[in-house]
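As you look at this complex, bear in mind that one protein chain is not there, while each of the others sits in place.
So, subunit A:
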Amino acid sequence: MNVTVARLTARGLLGRRRGLLLLALPVLLLALSALIRAIAGQDEGTASNILGGLALGTMVPLVGLVAGTGAIGPEIDDGSIIYLLSKPQPRWKIITSKLVVAIGCSVVFAALPTYFAGLILFGTYQNLTLGYTVAALIAGVAYSAIFLLLGVVSRHAVVWGLMYALLWETVVGAYVPGAQTLSVHQWALSIGEKIASPGVISSSVHLPTAVPLLLVASLGGAWLASARLTRLTLAGEE
């Protein structure tokens, strides 16, 4: 972990439009939760739909996508990463620092808002809110690592990320049950399932499958990103 890299990353991420985008999603979630609570009252089904579908299913991957790819992609695109790389710093330290910032963003802009939305919608009953919050937290870590890797590997990281989060996890997952085995969303749900009261949250992946896959995705993503950054070349400028 390098404080300077983290500071530069955070300033780059939170500055300008990207910061507003990160802020807009949780504000929307909280406003919607307050509205629904006021109109529909306290209802487990509604709360579960909002927290599972909107918060964990949409907001967490989107925030992870913006934070994960945004933590490194733009610097590689415009070439300013050269100032980080032309230093006697191991590349894994640069990746770790950026990952920590991306995860921090996921916590602040996705996991915490999920918690507050849960409180507004359903309070602390049946550990529903806690279950979804922990799921959001863990999904945030995995998404950050995966999308950071995408940011290092591809110049079209956002497109690939959107295809994964929206097409694979949502659309493909709905029709092809097997696809859900490779879904961060389902892995995180399986952990939420254990925390909440029985029957409140359900996942299509079992915990013994989900935990190793989460670890592989998060640690493997970070490791691959470091390896890839070590071999980053600057070419084709002439």
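Going forward, a residue touches a chain if its C-beta (ideal position, glycine included) is under 8 Å from a C-beta of that chain, and two chains touch if they have at least 3 such contacts; residues count from 1.
Simple rule for what comes next: contacts and distances are computed from a predicted model.
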From "Alpha-D-ribose 1-methylphosphonate 5-phosphate C-P lyase", "ABC-2 type transport system ATP-binding protein", "histidine kinase" or "Phosphoribosylformylglycinamidine synthase subunit PurS", the hidden chain's UniProt protein name: "ABC-2 type transport system ATP-binding protein"
Which of A:M1, A:L28 or A:I82 contacts the chain that the document leaves out: A:I82
For subunit A, residues in touch with the removed chain: 2-5, 7-8, 11-12, 15-16, 78-80, 82-91, 230-238
